[in-house]
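One structure, pasted below without further comment.
Only a single protein chain was left out; the remaining protein chains are all shown in position.
The chains carry the letters A and B, assigned in the order they are written, with residues numbered from 1 in each.
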Amino acid sequence: MFQELFTPSVQHALDIAGIFVFAISGALLAVRKNFDVFGIAVLAEVTALGGGLIRDLIIGAVPPAAFTDLGYFVTPLVATVLVFFLHPHVERIQVGVNVFDAAGLGLFCVTGTTKAYEYGLNLTSSAALGLATAVGGGVLRDVLANEVPSLLRWDRDLYAVPAIVGATIVVLCIQFDALNALTSGIAVVTAFALRLLAMRYHWRAPRAWNRRSAATEEKATAQ
Amino acid sequence: MFQELFTPSVQHALDIAGIFVFAISGALLAVRKNFDVFGIAVLAEVTALGGGLIRDLIIGAVPPAAFTDLGYFVTPLVATVLVFFLHPHVERIQVGVNVFDAAGLGLFCVTGTTKAYEYGLNLTSSAALGLATAVGGGVLRDVLANEVPSLLRWDRDLYAVPAIVGATIVVLCIQFDALNALTSGIAVVTAFALRLLAMRYHWRAPRAWNRRSAATEEKATAQ
Partner (left out) sequence: MFQELFTPSVQHALDIAGIFVFAISGALLAVRKNFDVFGIAVLAEVTALGGGLIRDLIIGAVPPAAFTDLGYFVTPLVATVLVFFLHPHVERIQVGVNVFDAAGLGLFCVTGTTKAYEYGLNLTSSAALGLATAVGGGVLRDVLANEVPSLLRWDRDLYAVPAIVGATIVVLCIQFDALNALTSGIAVVTAFALRLLAMRYHWRAPRAWNRRSAATEEKATAQ
């Protein structure tokens, strides 16, 4: 049904765009981590293609698009060259990483959910896999850079929630036969905007400290 | 042969139980690492489903059970909610992580070995994949938490050996046509008990320090 509205070429263009912005984010982190040019290329490739690779392995789409579509492979190399020669001054890098990462997050949660559903997964699993597609590359990036994934850290602004919202919009659109380029775009922009707002206003998720803090305070009071 | 004795529903129930206890272990570690509620959920999902996901990708069972069975996906979320609201005081967390982890270890080495054999792997590979199923989630958990996997550390009590014993019992039972719910249960309990004993009495595996220590001592003596 929605395949007629949401054409393969739109899917492909969105994928390339998502790959490019994620690759920029990976390459910028590699610069910040002081990696050499090959390390930058590897981190760009892994960040850009990692989420989609995980998705494709899980839905059984082998060989994954990352290894059959030359554009998917070359795009991160273009991003590497751009970052290598044009990267902003070091104090402005973190902002760039975050904004590009937010754009990739929005794009991939939508394309990931759509592709998973096209391969026959149920709606809940499609949304979960859309989330995995969106955050997988960034998690692999952070693991390779030997950092705690920013996805998991309490002191980072909301990251998973925007992707969950974007994937949920896609799933609801599928449920009500309303998925097309427009609604997909709305889902992308919503997730992207939510992530930007989360960064701007430092929205954070709660930790499970209540009981511990209470216990610690009781102990402190008792002493 | 053994499929008649070891029914799919028993397999499924054991899988759900293993997923639940591993998810508790992952969620408790996430609390100890100070992650937010989404980080807790992600670590619970990865710890619980990671080993089975690796197994399913390797035996070619795609999409993996983690993405086709809604119960597998929801169970770690239940564990997340439980841990988030009811987690024990922080000084008791490590004990909980270890005991639940031991239970998951016992369950998964048995179900992983069984499923790998059902998919046509030979006995040795089935046992190896049972071990990978049992320890894979915990290794992914530690890698995501940016810690050296406790599986590998010399200063941690025996972890792989109980799973190897459990997987070996299953393989021997298959070899002698004796695998059923009872013998599977024995394998689970044996692996679980061995792990608990290893923790209680601090059983550890030897390191390869003999020659180095000898060399160092000789050098020290010569001076």
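We adopt the following convention: contacts are C-beta pairs under 8 Å (C-beta built on N, C-alpha and C of every residue); 3 or more make two chains touch, one makes a residue touch a chain.
Everything numeric in this text was worked out from a predicted model, so none of it was measured.
Colleague: Can you say which of A:I59, A:A79 or A:A145 touches the chain missing from this structure?
Modeller: A:A145
Colleague: Of the residues listed, B:A66, B:V83, B:A128 or B:A187, which one is in contact with the missing chain?
Modeller: Counting the whole complex, the residue in contact with the absent chain is B:A128.
Colleague: Mind listing the chain B residues that contact the chain we can't see here?
Modeller: Chain B touches the missing chain through residues 57-60, 119-122, 124-125, 128-129, 139, 143, 146-149, 151-154, 158-161, 204-208, 211-212, 215-216.
Colleague: Which chain A residues touch the hidden chain?
Modeller: 30-31, 33-40, 42-43, 53, 57, 62-64, 67-68, 70, 73, 83-87, 89-90, 143-146
Please note the rule applied: only the chains that are shown with their structure count from here on.
Colleague: Between chain A and chain B, what is the gap in Å from one C-alpha centre to the other?
Modeller: Chain A and chain B have C-alpha centres separated by 28 Å.
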